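Missing here: one protein chain of the complex. Every other protein chain is in place.
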């Protein structure tokens, strides 16, 4: 995959963020990787979405070295890199501060799977990471953020639950393409909003039954999927 | 009614969904039937609303056989078909994941009739269906979804309560035309939103009195209606 | 004031409703009166805002007789007429089903004055009317709706509290012009939304102190006003 193609896919995915209402101000970034070449493109830090061009995207290798690009990469770059190194099969990472997902991250409560909208995208609750230690925060903070995500997924499959809520911070989502990763981030915000509304009607609403969860997730994902066009 | 007319009415009603804010991503579909000819048109599965054309609509008969159309019909097609077979007098079915209606479906709480906005559209609470059994989910899931709706309406008139909330899933609404069915789906979302707000002010707000409900419903529906133009 | 001028002011005020987000579907109407000539113009019943023309406005006298216009007037016409007959100094009445105001009407809880946004428009809580009796609902329902409003204002000055919440129904607002009446209806919805949010943070948040209420209301209203341009 050429760097130009990476930059272009990365730009488009970043531009989708304000269009979907997922980001306020400049609170968000997308990266897109070429895992075989072990490189990824990422949004530059603190640049307004309205002014973003493909040539602004920064190309780094999986060791964190800038390969091409004149701007500083997003301050969250080490988190993205950490996920590419640990989660096989993902090609794009999205970070936003979308409001309802942030609310779960701030409350420290896993986002429960309450219905089929959730089941269609996430095979179970979307987990919150543990508190980071003062050492982790004082050290390589953004890398360590990635490491607490990896730790939280020890018993989870990142292709079945393609998102996480970083404690007191906000969501990261991922997927097989920039477009899919942004779609997962948007689905996460939608189901978080639905969950808040559900809990306002019935605070301890039970999660959707396991067989309903399996049915909906595997109706859309994996070899038995029959949703969408062939 | 020609298939072209069915497809066109079906397309327009589907396009109304994103315009009214009722659907996120591709979470929704409308079908429109010709009950005398026992056929209906429905949205294809997983296609973006922006790209939808009349010729994409799939025509099926009431036995579920595709009559015309090169795309896969919506995965929810058997639910629509089940409702056409059991609910006399309906010509269009709408399914959405609109957020406030979903919240009631996820909480398992019937949407209470709290005021005249609700009374104008639904003659009483909008019911939630029972949990589906593992067998129902593992079998002809989408058809069985229709059957639990039909079961829930044993003592209800679907022309007086033109919507339902499928447990842990979301709303289905219907009506005498594509336009009216979408209007019912929108009214449902609006009154669900109002109910959530009402319950946040006063958790056990009592329903509107029965005589107010009757007054408003029959002011707009049936032989004594005097709302709107002749 | 000519009937043409009345119709034009009435049309503009009605068109402001969807523009401000105050109405969904066709849930709202505005009338504008010429109190000296004892006539008023009002929106026709159930007509889509997008299709509304000045010539569609119906002119009635204060006894309820249609003077000019080929369409049915709004079904709420007798409520408007009742307010013109009982509330001196008002020239326009607005009825909406705006969602947060409806939530208070449905909960039966007076909208408390929690801060200066409220004080700027309403000199105290916006009251909810009592339940209507089966006889009132079964009789001249829309006229009786006006009468329970008038009853609720026995000890209130309608120019100091230019809005009311009809129980299990929704808001009516009024003012010295179509534009001002719609502004009051919008301010009502805004402060209702703020109140719901406030009560979610602190369920029994006390009302704003009386001297703050007086200060803000009379900073904008009456002989000592100093807000805005001369």
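So that you can tell them apart, the chains are marked A, B and C in the order they are listed, and the count of residues begins at 1 in each.
The rule is simple: a residue touches a chain if its C-beta (ideal position, glycine included) is under 8 Å from a C-beta of that chain, and two chains touch if they have at least 3 such contacts.
Computed from a predicted model, the values in this text were never measured in an experiment.
J.: Give me the visible chains that the unshown chain touches, in label order.
T.: When the entire complex is considered, the left-out chain reaches A, C.
J.: Pick from A:64, A:89 or A:138: which residue touches the chain that isn't shown?
T.: Selected residue, touching the omitted chain: A:138.
J.: So one chain is hidden, and I want to know which residue out of A:1, A:15 or A:47 touches that hidden chain in the complete assembly.
T.: A:47
J.: Of the residues in chain A, which ones touch the absent chain?
T.: 24-25, 27, 44-47, 71-72, 75, 97, 99-100, 102-109, 131-132, 134, 137-138, 141, 168-170, 196, 199-200
J.: Could you list which residues of chain C touch the chain missing from the display?
T.: Chain C touches the chain not shown through residues 114-117, 183, 186-187, 190, 193-195, 197-198, 200-202, 205, 208-209, 211-212, 215, 219, 226-230.
Note that only the chains that are shown with their structure count from here on.
J.: If chain B and chain C share one sequence, what is the angle of the rotation that overlays their CA atoms, in steps of 5 degrees?
T.: Rotation angle between the two copies comes out at 90 degrees.
J.: Based only on mean CA positions, could you tell me how far chain A sits from chain C in angstrom?
T.: Going by mean C-alpha positions, chain A sits 46 Å from chain C.
J.: Tell me, which residues of chain B touch at least two other chains?
T.: In chain B, residues 200 touch at least two other chains, as defined above.
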